Each structure stands twice: as structure tokens, then as C-alpha cells.
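Here the complex is missing one protein chain, while the rest keep their positions.
Naming follows writing order (A, B and C), and every chain is counted from residue 1.
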């Protein structure tokens, strides 16, 4: 059940949606790195609840760093960031009827009924806030090495944005992280937003896809067994609630064609070895090629909806109806963007440290 | 670069395509388990090269167990299986021109030119033979606990088999593992095979998808951060060469619809809590629900093709043509089935031990 | 540098002597265990500064549990305990002159001058407070399984207490943990205390030895390579500042005699297989024998003394004198007892979970 991840940079995460606090300890950060607290706050704000397309639960998500920095710089000792929970309405939750497509039932079995069921407890999407904090630090350290991460909404329901092409720049990624509803093709934004607003009105939710890219990763990072860059990325990404698929490069297209079409031919561009296409998303045999690392994350509709649903009573072992209360996101994608980027940043930093 | 995986059952893998031997040490297996060597051989044979749809390189892939068993049973001490390489034609490989969509270039950068380039070295698909060996042992131990793993070819290029439904039985999975070209819908088999034969004739290759299921996993296994069952499965699956996407349940469909449609309602069937649908593939919040675990693996076309390709000379830093020699699979999917199953079995055993 | 330890029960520790807070996250605790907060406070008080034989720095060392418990019981999710630092006098420290026999210089080199030098930063003995907290929880869980830990002062300077014999009972160990200056032979207590008081008067410090025992550990726990019970215990014990040697059973005596004398003969006592002697301290080949686990920990004199010492100026690269200020322990042994016991309890819990 361990909430520990990483080999060179290690995360230890903790907290529950309605507990006292949530947070993360980051082990083995390089010493002497001056943290930009404004940038950390900006990333936290991107994930924080409260926007038009999200839950109405408001949390400042102010991180207090209680160890590992001295005079504004990392010391190399474990760095712990804590966020105290402030705006909890636990009465909205009850333990006896598991919410469909949530982990309530699994936890109940796993802990023999001793789980903190309020808001999903330790499984809550709220636990991604510490991830974003860790990712914000990772991003800053990566940026000094010329490595940048960014993402856009690839799909809301069946409305698709354009995909990243072979040319992805730091500037393009930075713009995306400053956009409140980032898409590559501005013409699809409004339709996507209308889809979300419409789902909210119906008391329903919608799914979609996020596409994320990392530029500046040098070639030669990673390994085949068992810590391919794809393994590491997917292992972290599947920790994000609602993520159900992870796909690298043009996986889907490649599976439907011939090697002669799918293969990324090597070439020399500006004196540097690269590939003409990037169907493999910058990773071959688990090792980076020097091309942009590109992956898609498939996200299911938020399972918390206001429509009445079928469930069971755990105590009575009989079927019953469930009407979910509380404050929920009609579409988690907008808030998930910085989480996906944080995951990518942490994995990349771990890989190159 | 570490070839070590696992928390309760640990694998340590080694070997190169054209080195002396390949193998794996499995740590922390339960003691006193009598191994069925015939079953292990059957699984090895499923992956071994030589069939109509695969490479013409022949390898007996006979595993010698050199430690960890005594009088036919596991002792709990590290169990090592070794396969000596016998049929190598290293002259088919040369180090200077990286093969497109292979890891050659990444290794070359990573090791500053000290990689064993012959047949991909440690990145070779050949290294999945020890995985199948470990998986065959894991399967036997799981079977005693009522847990079974099986898979079928979901797609060859754009020809699709039926997907698993909600009802998956041990018997159905067992049948699939005994079929040389397993599909659920027998009507698609021939078209799929023709697609492969046609690619072989063209000196080309094709991709596709494998769908795998695990039945009998109890509810309550797994965790949200960072070792969700999805994280563990994907981390192992992305170690298999050519795997480019991993998807759980009906991820794609869910992303394109509403929560009210995607959610798996809880119900009581034969006195047992289960779900009416299984869109989430048996895993919620990283924890098993007791429903069949179902996932799809997207596999790219084998990058080794006989058509001339564009590449570069590493020594001259200039573009050139590459004509691949050697013996290669026009489609890796048939041989990848037992590898995907082995990955699933190892992950499940690790999760419940 | 990672502050993470454990395989089944994992600790992630953080904090600096003069930072905002210190603490620990414990991963993978069993769910449903009701914590006795009074017992935790009692253990914290045993280690807390302020007694006659310790520093005059006063810290309440009140632990706030911010995650992992619900309605008084563990949930199985990561449990984090935080202690905010309150009584810090950082002006007593300066970065330029490393204190002899402290880690100041090593940290300075390691972090290129970015370490938090105040009170030793993350290397401070203060960081053992979270260890005692984790140990207090481990002790409670072990007690339910009939496993008990206790220790006594084996030596202060060259004044020796009696050693544990073959018969060690739960009751005996419990009494020791309730004694403010625990020795087996009451006649040596006063001499030991006088030695400490005399060192304090001189502005000096003294070393000594702690002997710790664990009773109730079943036979068959542990392994030879590389996680022998001795390996695990020593790895944790050498994290405690000032510990310089770890010895199991009658190691010293055994090294000086013959096998025919040192060997622990097997016998049957009350129908149970045990050994007539326990020279090996309850561990053979890294595996528990069912006999009490007994080990000695050698502790150097506290390096912080008030006598003027020789040191160097890091900035000037020249030799100089150092006069240490601050509040320091003339002998750390009394406060180290609960730390050593905590280490033992954590290791035992990790080994049997």
C-alpha cells in the first residue's frame, strides 16, 4: 500500500481528503537550489478547486514547507510540504453505501471497514495537491537543465483538439501552462467548455484526454527492464485518480499500420541526430531518443454525479439507491493538467538525477 | 538501469540476445511449492521462435533451474533459471547504423558506445523468455489460489476481434492459452493471419493489440499512491519491447461518454457484491474490485523490416541507408501473448503475497 | 541520502534541529489498530530533553498525527506525525567552524555549503524524536502479538551493569522502560550517575553502552542475504547519532573462545525447541531462533563539550580554536534508551508483517 515512489528523487505522500492535513516529503533533492515560491503557488492554483469547470469546494491549498530548506534554498535533506485541510464537509459522506466507480468498496474490503471513507480518504483526488507541489519543484530544477513540460486538453468527450506535431517548443509548452483552458486549436475550446457546462447542468460528468509533452530530455536516459521511461511514467500517471489509459507517441496509429510506415527514420537535423517522425513519442526500448517525449492520458468521467445511482448497503448486503451529495467536478480534466505535468516532471527528474 | 522489479516477489533479470545466457532470479517465492516443469515448458514453447507467424531463428529455450528448488519444490531461497543462447548469428548486426524504432541509438548514447549492439543486446525481445519462465511459475502459484490469467489477440492492424465481456471464466482463459492463434471470434482469425503473411511477403511488419484478463483476484488488493494495480501492471507491461499503450477496462469508451453511463453500478449477484458492468476493468482507485481485471496492450509493428530504411552513420555523423539482415518476426503479437500473461501473473502474485 | 527505511513497514523521516518541524510518515501500518496515545506520550517523554542527566533545552515534543488515523484507529493509509520545533536558539551555532566529531564538515562538503548547520540540521539527535514516535506505535502492535522490547544501561564509561541472562521476561523489560535510569544491578546506578554528573561539571561528556532485548519473536523470521535480522537491526541502529558499534549476543566472548564452548546447544524446554545458552543473541544465519534477541549498542561520548577544542575555519582554511555554546547532554545514554528500543521495535515489526 506504500505511498513511496522513486529511485533517485523519492516521494513519500500522505493525507486524506477530510483529515487534518495532506502533504509530501521529497527525499534526495539536490542541495543549493533556490525555490521560486511564486511559481509553486501558481502551479497549486492551477489545480486548486473553484473554477467555472470544477467543484465549488474552495481550498487555498497553501503549502507550508517545514523541512529541507534553509535561507530559501534546498539543503539536500528531506523536504516536506504540508497543506492543512480547511474546507471539509464530511457530513456529505457516509460509509455504508459505496459510490459507483469509486474505490470505497475496495478500501472497505482491504481495511476490514477501517478506512477513512470521507471524500474517498487517502484515494481522493485531493491527494494530487502534494503531487503538484512536488512537480512544481521538479519543474524548476528541470528548467535549469533546459527541460520543459506542458500539456493540453486533447479531448473532452468526443470533441478532439489537434495533437502535438513533431515540433514542440519550450515557448509553446509554457504558453499552455499559463492558459486556463489550454488547447492547440482554439476553435474547439468553446465546444469543449459547453460540453462540460451541459454535463454540470444535468448533474452528470464527462471524460476526455490530456496530451503532455516534455522537451529537452537528452538521449540515452532510461532502461529496458523494468524501469523504462514508459514504465516509470505510467506507474506515476496511474496513481492519478480517474486515469484509465496511458499511450505513448502515436501508439494507436502505429498498431493499425505497417512497420515501414510506423518506423521513425533517423536523420541529421542541424548537425544533431534525430528522427524524421516521432511516432514513438521520444522513447525507444525504454530509453529517450532526444526527441520530445509525448504521451496521452485517458481520463474517465468523474464518478461523483448527482443522478441517482444503483449501489448496495454493505451492512445489510442488499441492493439500494444512492444519491450523492457534496461538491464535485463535472469534468476533472482542467484541474488534472498540472497533475499530469507534475507526474511527468517528477519522473523526468528522477530519471536524470 | 536496474533490471529489478517487485516488492514481495522480486525479479532480477539478465542477459543479451547474443550473449552467453539469459535468465532471471526470482526472490521471495513461497517455500514448498512443487513446480510443474511441463507447464513451464509449455509456456516457454508458446513464446519460442519458430512458428509460421514468427522469426525463423530457432531456440529450444530450455530453462535450467540452478538454485531455489530442492526435491522438486521451491525452498524460498532465490530461484534462478538460466537459458543458454545457442542459435546466434551475430554477423547480421553492426554497430554503426542504428535501426529505426529500435533502442540502438539510445543505448549507444547511454553507454558511450559500450553497448552490446548484437540483436539489441539487453533490450532484445529475447529477454522476455526469462519473463515467461517467471510468469509460468507465478501462474502455477496463482492457480492454487483460484486466480487465472489468459489473453487473446484483440487486433491485428485494423482487424478487430471481439472484446472480453463481463463474464470471463477460468475455462475460457485456459482454452485461449492452449490455442496457437487465440481469438474470441473465430471468424476474424483467417483475415488476421492473412494480414501477417502478407506483411511477411512484403518484408514488412504489422502491429496490433492484445487483450488480457485475470479472474479470481479478490477485492481489496492494491493501493492508490503509487502502487495502484494499474501502476504495477503498466510498469511491468511497458518493459515488454514494442508495447506502446496500456489501457484498462473500456477506457477509450469511458473517455467519450458521461459518468452516468460509464459508472459501474454496484449490485449483488449470488450473494456477492459485484458490479453490473466492468467498464473499469476490475480496478478502482488502484484497488481490485473482485471483478475480472481486464486490460489492453497496444503493440507497434516489429521495427525490424526488410525494406530499405533511412538512418545515420554514428561514426560519420551523416545520413545513410540501412538494409536490415537477420531473422525477424513480421508480427510479434502471437509470441507476445504469453509474455503479457506472464507480466500479469507476476504482478498479481506480487500484489497478493 | 534518502531518509526512507523498511520493506513492509516503511518510514520516511524529515526535519532539522532548528527548522520548522520534524516528523515521520509511516507507510503500510496494519489498518484498524487503536492507538494508545498516552503510551506514545510516555515514550516521547522518555526521550525528551530536560532531565538531570541531559541538556537543559526543553521541548514538549508533542506529536500531532495529521493523517492515517480515523476515529482513533489506523486506516492503513500513510500515518504522519509532526512535531513543531519551539525552543530553538540558533544563534548558538555558526557555520564556519565545524565541531569536532560532529557531521558538520561532511555535510558542508556534501552540500557545497548549503546545509542547515544549526544544531546539526538533519543530522541532529533531535531527529530521533520521530523515531521514538514510530517505535511507540510499533511497540503497541508488537505487544498484541506477544512481542516486547526493553533495554538497560550496560555501561557508563567503564562502569558496567550486569548483562541480560538467558531468562528475560516481558515483565522485566516493562519494568526497565518505566525506570528513569534502568540498570539490572541497582548497586551500579549511583556510580554511573556520579560519572555523568562529574562529566557535566567538567564541561565534558562520557560514553557507554546500551543493551537491548526483544522477547516473544517467533523462530524463523529473517534471511541470510542481505536482510538478516542483524543487518536490519544494525542498519537502523547506526542511524542513531553517536552509535559506533553493534554487537549481538555474546559476540566478544565468542570471538575469544572455541566453537565447542560458544555453540548454543539445542534442547527441549517445556516441550519447545530452544537453546541451552543464547550466545548468538537469538539470531542464527540472520534468522530468529525463538530465543530472546539481545544486542549491545556502543555509544561514544556526546561530541558537544564546553572545553575549548581545536578546529578549522572553513572559509579561511586555517586552524583555529572552537568554544561550543548551546545546551548539550553530558551523556546521551539515558535519552538514547527509548530510541534504541524504538529502532528494535520498528525492525521487528517490519520483519514479521
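Observations
Please note the rule applied: a residue touches a chain if its C-beta (ideal position, glycine included) is under 8 Å from a C-beta of that chain, and two chains touch if they have at least 3 such contacts.
It should be emphasised that the depicted structure is a prediction, and the values quoted were computed from it without experimental measurement.
Listed residues C:23, C:49, C:301 or C:338: the one in touch with the omitted chain is C:301. Summary of contacts with the chain left out: across C:39, C:92, C:204 or C:353, the touching residue is C:204. Contacts to the hidden chain, counted on chain B, fall at residues 1-4, 10, 12-16, 19-23, 25, 27-28, 31-32, 64-68, 70, 73-80, 82, 84, 110-116, 121-122. Touching the omitted chain from chain C are residues 1-5, 7, 11, 13, 98, 100-103, 105-111, 120, 122-123, 127, 155, 157-158, 199, 202, 204-209, 218-228, 230-232, 234-236, 238-239, 241, 243-249, 251-252, 254-260, 262-268, 271, 273, 275-276, 279-281, 284-290, 298-305, 307, 309-312, 314, 317-319.
Here is the rule we go by: only the chains that are shown with their structure count from here on.
The angle of the rotation carrying chain B onto chain C, fitted on C-alpha atoms and rounded to the nearest 5, is 180°. Think of the whole protein's Cα atoms as having one middle point; the chain whose own Cα middle lies nearest to it is A. The distance from the centre of chain A to the centre of chain C, each centre being the mean of the chain's C-alpha atoms, comes to 39 Å.
Look at where the CA atoms of chain B average out and do the same for chain C: the two points lie 46 Å apart. Inter-chain spacing, taken between the CA centroids of chain A and chain B, is 26 Å. The multi-chain contact residues of chain C, meaning those touching 2 or more other chains, do not exist; every residue touches at most one other chain.
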